[in-house]
Every structure is written in structure tokens, then in C-alpha cells.
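Missing here: one protein chain of the complex. Every other protein chain is in place.
Order of writing sets the labels: A, B and C. Residues in every chain begin at 1.
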Amino acid sequence: MLEISELTAAYGDLRVLWDVSLSVRTGTSTIVLGRNGAGKTSLLNAIAGLPPAAAAGRIVFDGEDITGEAPHRRIRRGIGYVQENKQIFRQRTVEENLLIGSVTLAGWRRGTPARRAALDRAYARFPVLAERRKALAGGLSGGQQQMLAIAQALMSDPKLLILDEPSAGLAPTIVKDVFALIGELKREGLSILLVEQVVEAAITVADHIVVIDNGRVAAEGPVKQFDDASVIREIYLGRSGTPVAGA
Amino acid sequence: MTTIWSGLVIGALYSLVAIGYNTVLLASGVFNFAHGQLIMLATYASFLGSVTFHLPWPLTVLFATIAVAVVAIVEERVAIRPLLARRDIHAALITTVGASTVMSGLAEVTAGSDPKQLAIPISNDPLTILGGVIAPMDLLLIIATLAIGLGIHFWSRRSLLGIASLAVAENRDAASVRGIDTKLLGVGAFAVAGGIAGATGLLVGAHTYAIPSLGNSLALFGFVAIAIGGAGSQLGGLLGGFITGIIFALSARYIGSDYPQIVVFGVFLAVLLTRPRGIFGRAMERVV
Amino acid sequence: MSRAALTATRLRPLRPALPIVVLLAAMAAPYFGMSLYAARTVMLICGLALLVSSINIVLGYAGELAVGQVALYATGAYVAGYLGSAHGVTEILIVIPIAILVVIVIGLVTGIPGLRLGGWSLAMVTFFLVLLLPDFINVFEHFTAGTLGISVPAPTLFGSTITGTNFYFLTLLVTALWFAVFRNLVLSRHGAAFLVLKHSPVLAASLGISVFRLKLLAYLFGAIPAALAGVLYGWLQNFIAPDTFTFQLALSILAASVIGGSTSIYGAFIGAALLQITQQEFTSFNQWQLVLYGAFLILAGVFLYNGVIGAGRQLAGVLRRRGWWPTVTLPVRTEVAPPPAAEENELPGEELAVQGVSKSFGGNRALDDVSVTAKPGEVTAVIGPNGSGKTTLLNLVCGFYRPTSGTISLGSRTLAGLASYQVARAGVARTFQTPLIPKDLTTRQFVATGRYIGESAGMAASILRLPGYFRRTRADDAEAGRLLGLLGIGHVAEDPVSSLPLGTRRLVEVARCLAARPSLFLFDEVGSGLDESDLDRLADAIRMIKRAGGTVVLVEHNFPLVLKLSDTIHVLAQGRLLASGTPDEIQADPRVLEEYVGSTPSAEGPSSIDDFAEPALSQTEER
Partner (left out) sequence: MSTRPLSRIFLAASAVCALFLTACGGSTELDSNKASSAGKDSPFIYYVSVSVTGPVAAFTDAEIGGFQLAVDKVNEQGGINGRKVELVVQNDGNDPTTAVTLLQKYLASGKTPDAVYAGSSSAVALSLLPVLASRKIISLSAPNSKAALDHPDKYPYGFATTVASAESGPFFAKEAQAKGFKKVAMLYADSATGQGSFAAYQEAMKEAGIPLVSATYKETSLDMTPQLQKLQAEKPDALILNGYGAPTLYVFKSRAQLGWDLPTYADTLASSFPLAKNLPPESLKNVMVQVNKPSLADSPHPDGLQAFIDTVKNGDHKAQFPTYGVSPYAVGWDNVMLARAAATQAGTSDGDKVKELLESGKFQKPSGDLLGNGKDASAIDYCYSPQTHFPCPTSETFEFVPPPTTDANGMYVVTAGS
């Protein structure tokens, strides 16, 4: 589905990723872990076509090289990207947000059958959005905003869903819901690339794990290799972490 | 009533500029200072079509629409595109002013500074409507402006493309990773704004003649219309233009010509104090 | 350090002398056969540079777009014209102060409504000011001679007429003095306050700065050079008419500002010179003049986007990274990081009492009858799921919202109803969920802004560089350095604060709060995004504040951190206080667990809380 080989990316002169290679196989999920500032969001942005731009290496999606393509073309190929911080259009209504997500579908009318069907699916999956379809997105609660962000990305019927820290800033109960949803999407056949911080929750939906540190891949492998949480801590923190809570 | 009609005609001109400003502002977040000049060029294109080439009016309108849309696209390519990567509104202010200066200069160099009269397709004998006198072309100008203003307002609120352009205005990057071609939309907005300017060139020029200085006068008063109506609101720009025009006409008629702008300023202050975002501007969200 | 770098370091203190060298050269020029034309060009550039500095103060430093400089410029010119031609008053030392006074009055009249309302209001009001200028000149025909224009008699100084070379010197002198004032103000804590304001009015208010007053001050301060330029222009031209003061000129000034770099001091001269000279030279292209000038504006806008100065800095940055240019390292002040215990100074902690506070937005009740008390020398945590009203509570305390009902007091003072900057002045310092970090400041300068209100040294002292200013600046710098050292980030003191990673930014915010020596600390999600070592330092710092007697309110998601640090924990859920108690009590409270985790505790017990909040891993990535 997605093959990234030796990707180096930079904001202007400032390099943030070096020789990153990873892949997401069809119908599976890959989780990217890493400490703050490790380059996780930069990696996702580079995949989606936002800055940092690729300076070397290749991004291949569905057998096609998409390295230099504009973001909207990549989305049209079937990539859905849920950005960090519940990135939605706060001044538009819920329904308008969903419609914006559907621009990749054929036709420019808002009422095409495909678009209607996609809307119905979204509302069926997220009843809470159906209730508030006329509400301004900025007025939703944090959890609802995250749901809307995911629903919006799903509107274009993607083959690969990229999520950037969907749990950030959400209460634990809602985090649980979010991961339940991701698990469900995966079961429905969607490939998933996920950047996360809540390792325990993320691992429940992971097939493959990539750890990034300082813009480079520090470790990777199938989730089995990581099933002992202490291994993750070791890679992640660079030492066997003692949970702060225990102090 | 004649004064009101006169105000409506001038107001229509201002509204057209405001519509042009808003169309570009909403889709690409840029304030296109050169829109007054695009309208000025539209009157020249209509002059070329109607007088020089003796085209029938539908062809003149078509010719002007295409010609000005092309100019607008070129402007976008030269003065806006290079800035997009860095979201810098002040640089765009300068480049669009630069573009407007180039357009004025070129018009002057090629067409001279004297007004040129357009060929008008219909008899322009004044009509008496509701107790006031108005030229038929001017009436058409008012009607066309209302139709375009309302049309584009509802289009931008209802159609998928309109919503998409509002999304781009709110957050470029986020819109692009929803699959929206932001560059195309930006060019599209310029093309639409230029096209509208071109299409109305014949009606505008019938009133104002084709003259290079038209651009600057319109640019300024379109700005006034936006100030009153609220930036980024098509409906606000439309009504702001008409309100400005009527105030201008009434105060020139009853107070004296030193005062129209002062009265408009008074109205602007009143609007500002009661509705800080303009009559139809939206309240911003809290920043904390 | 290489030899070249060493030389560069030695030369650095001399760099600010460059403007003086230029000034002296300009003053000497008439004795080396400078032509009248060249002198006139220099004088016009000075005038334009004054106008550009006016826009730079307002736009580049205070972050408000104002385009009314032309009107103030005209006012200066007309004051000189009217006083001279109607009253025969040409004395420089009388005309200039009167002109300044008049523009300040105009500034107040236009600035108050323009700034009160925020957003684009000031730009609009000042736009109208320019648009209305010819009308006002006509309406006040008695003073201004209407569109016919008015002649301006030559200036006098102590009775002797100033013309020719002397007038050239006068122009240079006035310009130089103004730029000295401008520079001294901008390179002081007030300049830092302007930059804070430009970046975030919210941050400025939380530092105790009245956003409105400081913006008005910047706007009025910016009016002065416009008046000076106007007076000089009137004297230079000997004749003024409304035709000169057009909106086109306003746009030229804006262009010169952007070209020279809005947030720079001497960039004004570069922008002014480029614009003045191109405009002058392009007239020889006759009818192609407009086309060329327009093309020049487009090119300048496209290529000189950060201003000439910015372009220079950027180039230097690129060269430095490639190692072709010496890296200039400031002499490092050795910050011996004292152990946390070194904070011996008592903090003036006071008790925060929130009593029965409710807050509704429209029909939506965000907080319902919440009472929370935070005592000095204790850490009081407020936790709760998203949307439970934690941040609303903070914003109520800080004065960003007014409570619908209930009272908030700090010690004996009532906070509810005060404006946010007044709350800050009452001794409340806070951090932000997303740290608010201005551009163009070093970390040390940023931390020192925390002390902006604390011990105020006046603007006059800064402008005149009085001893009090130096004493104060040294004290600020030392204190900022000490606090950074205390948090273990003394090494970033001279780095641009906007270049710091998120974790460090949070610590810098804590240092900024400490610098204010407040009675109450409000930490909003201060632990999120920190890695473990940062988190340790943060915990140490909070414990230290506690020991020193400060009152700390911690709003957190990071449950383990809260358990570790707090004396009392309040749990909010759906706008209500669900539970209050010690960490042990809260940890054992099944209601809390249920609300927080969404399930009743299973056989594994409370440990599931830990599962959900792995502290070191809750990170937000920074671009």
C-alpha cells in the first residue's frame, strides 16, 4: 500500500528526517512511536505532501511514486489524513465539514448519489454528528471534534488512513472510543498509519511498529517483538523507564 | 428619487469592486488591490469589442469576460503565486498594488488618458421609474450587480465549490489534505473575479467611459464598501456598496460635495461601534 | 572559535555604531561638494524613513495595521504652514512641539475607537483618515487655504533663518534624534512588551499589560515621526497642497516598510531609500514610469519578503550553516545553576478562593456552582475529562471571562470583574496550554518580560538611557538568567525563544511566571509534551514554588504527575465539582475512576489509571 524508502525531508534548509524507510501493507496498521520532537508529524506531513518537502528518497503509494505530488492529488489517490490537534474547519458546520471531505468524489454538485451515500455512512457511524449536523464545528466538544476530523477524512473513501495523535488532549474514556473506532476501521479493511503517544492503547490496534528518534528510524518490527511494554520504554526513553506515577 | 437612482448606480459600481475583493479574499485570503484596475481594463476590453471590432453585444461581453479573466490569471501567477508558500498578507498588499500600477500604466501607454465612449446596444433615453429618472443601461447595471452579488453569495454558501473555498480561506493546509486543489481554487477565484469584472465592463463603461483613472477611484470606494459591509462577506460587500453610493448621492445633493465622505465615515463609525465586523461580518471566536 | 569568528565577535560591539558613521558621513557630505539634488534626495529619504519608522512601530512592533501616517504627515506640514504663514511663527523649537501635540490629539481621537474594537478597525479608521484628508483641508479652508495650497515660510532657530546647508543639517539632526529615541525604546523592555503584544494580546494581558493602553501608546508614539516628517517636508518644499497627501503615498510608505523589514530599526532607511530613488529615477521613463514602478513593487514584494534586512539575515543564516560565515557566539554568561533549594526568597503566596462560581455560554452551562480553594504553600490540582470545564475555570480566574454567578478572590482582593491585565497585576501568573512564544526575542528577554509590571522603569528612562534603565535592565537580565538556571535551561538564555522545542518552551513559561513573583501560579497542562527529564525538572520547580510559599493551581491531564505533586485534588466533570480530596482519597474514589476511565474498576484495581496516562509518553510533537 505505502512504501517509503530512504526519505530525507527538510523545511527549507533545515533537515528533519533522514533516510526514513517504512511500509504499510494493505489491510494492516503501522504505528509510529517516538519522543517529542522526534519527527513523527514531519514524517506524516511529508507523506501527505505538506512541508517538510522530500529532499531525497521515494514515497510510493499503491505502486505509484507520489514523492513530488501536490497534497490534494495524494488525497485523491486514496490517502486520508487526520492531522494533529483535531484539525477541522471550525467556522463551518458539521455537514459542511463532511462535504469538504468529499470533494475528491466525482462531480461538483453537493447532492450526487455518491456524496449522499458517503454522508449517510458518516452519520450512521457517528450518530452524534448526525444530531449536530447544522452546528458550527468549532462549538463541538473535543471528542466530537476528533470524531468529525476522522469522519471528514473518511468521506473521501480512502484506502489508507493516516492519523496523527488522535488521543492528544482527549479524556481517557474518549481515547478508548477512538481506538475502538480505529480497530473497527481496520477490520473493515482500511490500512492504517498511526502516530501515537498512548502506547498501551495504540498497541491494541498495531500490526507493525516503527520507532523514530531524531528524525531517524530507531527500531521497527512486528508488534510481537514489542509486546513486552518495557521493551518499548527502553527504545522510547533510551533507558528502562520507571513510571513517574510510581514516585 | 432621481438622487436615489444615482446613488444606486454609483453604489452598484462600488459593490462590483467589493464583490471582486471578496471573491478573491474568500478563496485565497489575499486582498487584491488591483480589482479596480481589472474593472478599468474591462471597460477597455468592452470598448475594443463594441467600437473597434464592432462586435454585437453578446460577443463583446464574452470577449471582455475572457480577456479580463486572463489578465486576472496572469496577475495571480505573477503577483500572488510566488507568495503563497509564506502566508504573508503584507507582501501581497504590495504586489497587488504593484499589479494595479502596472495595469494603470499599460492602459495609459496603449490607450491614452482620454475617456473613450463605448457603443451601447440599446437606446439610452432616460426612463422615469418611481418618480425618478435613470438611464436604461444604468438600470441594467444595478440589476446585474444585484443578481451577481446575490448569486455569488448564495453560491459560496451553498455549493460544494463555495464551501471548499471557505475552507481554504480558513486553513489552506488543512484544506489541501482534504483533497482540495488550493492553487487551482486560488487561480479560479482570480479568474471568476476577473470574469465578473469583464462581463460587467460594458455596463460599467456605458456609465463611466473607458478611462485609465477609473481603476484608482473604484479601488478606493470599493474599500469603503467593504469597510461598511464587512470584509469576507459577499452580501455585506454588495449592500455596503449600495449604502455607500446612496449616502454619497444624498449628502452631495443636500449637504455639499465636501461632505459625502465625511458622512460615510460617520456611518462607518456607527457601524463599527455597533457591529465591529461590519454589517454582515462574522464574529470571531475567542482566542484563549 | 576560528580567527574570523573571533574578529567578528570583537567587532560586534561596534556594529551599532554604523548608523552614527553614516550620519557623520551625511553631515560631512556638503563640504565635499554634495549637490543640492543629492542633499534634497537625502532629505526626502529622511522624511520617508521617519514615516516608515512610524508604520514600523505600529505594524512591526505593536502588530496593528494603520495606514494613516499620511494624514499625520499632512498635519505636521499644515501646522508648520499655518503657524508660519498666519502667525509668523517659524521657530523650530515651537513649531515642532505644537505639531507633535496636534498629531497626538488626532492620534487619540482616531486611535481610541480604532483600537478599542480590535481587528481591522484601526486600519479602516486610518484609511478613512487619509481618504477624508482633502475634505477636511477644504472644510478648514480658513486654516489650510483649501486645495490651493499654502506656502510654508522657512524655519528659524533662535531667530536666525535656517536654509540651505543648515536646513540639511536640521533634517539630519531631527531624523537622527528620532531614530535614537526609537532605537532606545525598541531595544528596551518596552520593545519586548511590544513584541509580546504583537504575538499575543492574551499573553500581554496575562503579563499585566493593558493591551489597549499599550497599543494606543505605540500608535501615539508612532504618530510623532509622522509629524516630524510633515514639518520637515513643509519647510523643505516651502509650499504644500493636499495633492501630495494621497492614499498612493500611504501605500508607498507601507511598501517601504515591508521592503526594509517592518520589525527593524534602520531597515526604514533602506526601504525609504529604495523607494525614493526608484520613484525619482523612474520619472525619466515618462509614460512607462507607472509600468516600471508597478513591476518594481511586484518584484520587491516577491523577493524582499522579510525586508532587505531580513533577506540579509537569512543569507547570513544560510552561509553560517554551510560554515562559510563565522558563527557569532555571544560571550557566555556563566549561569551556575543553583540547586532548587537556592530559591530562598519567600514567594508572596495568597489564598485563592473560588466560591460557587457558574459560567454559561449562551444556554450552555460550562461551570456549575464550583468552589475551589488553593492555599499558599500547597499545590492544588484540578483534573477532569475533556470539556469538564477546567480551562473555563482558569479563564474565569484570569479575567478572560466574567462569572455568571459566584465570587473569586485572591487574599482579600476580589478578582471577579477585573480585566485580565488587572488580574495579572493583582499577582496572578499563568502558563498556556499551547505556550505563547513571541518572535524576535531571546529566551532571557522573554523571561524578563515577566517582570515588566513588577518594578516599572519609565519609558523616559529607557529612551534617555538614564542610569535607572541600566540598573533595571541588568537586574532583569540577571534574574531571568538565574531563573532559567534554576529550571536547568540556562544554556538557552541567548537563543531566540521561538526556536525552542515544546518541552523547553513550557519550562521557559514557568520561568516567566516565576519572574513575575506572583501570589498565585496557574499552570495549564504544563506537563503535556515534556519528556521525562523535563518533567522531573518541572516537578522540582513546582515543589520549590510550594516550599517558597507560593500558591499553585495545576490543571492537568497527566494523572501521575498530579498524584505526585498535589496536596489537594479537585475533580471536575461536566462543569461540576465531582470530588475533592488528597491524592489518596481521589485515587480511591470509585466515582472519579468511573468518570475518568469510563468503567468501574476491575479486579486489577486503580492501576488502570496508570495505564491511561503514561506520563512520559504523552507528547505533542512540534513542527
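In this text, a residue touches a chain if its C-beta (ideal position, glycine included) is under 8 Å from a C-beta of that chain, and two chains touch if they have at least 3 such contacts.
Treat the numbers as computed from the prediction; the structure is a model and nothing was measured.
Hidden chain, full complex: it touches shown chains B, C. Of C:L187, C:L299 or C:A419, it is C:L187 that touches the chain left out of the display. From the options C:V109, C:L157 or C:A460, the residue with contact to the unseen chain in the full assembly is C:L157. Residue in contact with the omitted chain (choice from C:S54, C:T90, C:Q289 or C:T443): C:Q289.
Not every partner is drawn; the one left out touches subunit C at residues 13, 16-17, 20, 23-24, 27, 30-31, 33-41, 44, 134, 138, 146-149, 151, 157-158, 162-166, 168-170, 172-173, 176-177, 180, 184, 187, 237-239, 241, 243-244, 279-280, 283-284, 286-287, 289-290, 464-465, 470.
Panel shows subunit B; residues 2-3, 5-7, 9-10, 13, 105, 108, 112-115, 117, 126, 133-135, 207-209, 211, 213-214, 216-217, 220-221, 248-250, 252-254, 256-258 of it touch the chain omitted from the view.
Here is the rule we use: only the chains that are shown with their structure count from here on.
Subunit A and subunit B have centres, each the mean of its CA atoms, that are 42 Å apart.
For subunit B, the set of residues that touch two or more other chains is empty.
Residues of subunit C in contact with two or more other chains: none.
Every residue of subunit A that touches subunit B in the complex is listed here, in rising order: 48-50, 70-72, 75-76, 81, 83, 87-92, 96, 99-104, 108-110, 115, 138, 152-153, 156. Subunit B makes touch with subunit C in their complex at residues 33, 78-79, 82-83, 86, 88, 90-95, 97-106, 108-109, 216, 220, 223-224, 227, 231, 258-259, 261-262, 265, 268-269, 272-273, 276-277, 284, 286-288.
Taken together, the subunit C residues at the contact with subunit B in this complex read 59, 65, 113, 117-121, 124-125, 127-128, 131-132, 135-136, 138-139, 200-202, 247-248, 251, 254-255, 258-259, 262, 287-302, 305, 391, 395, 400.
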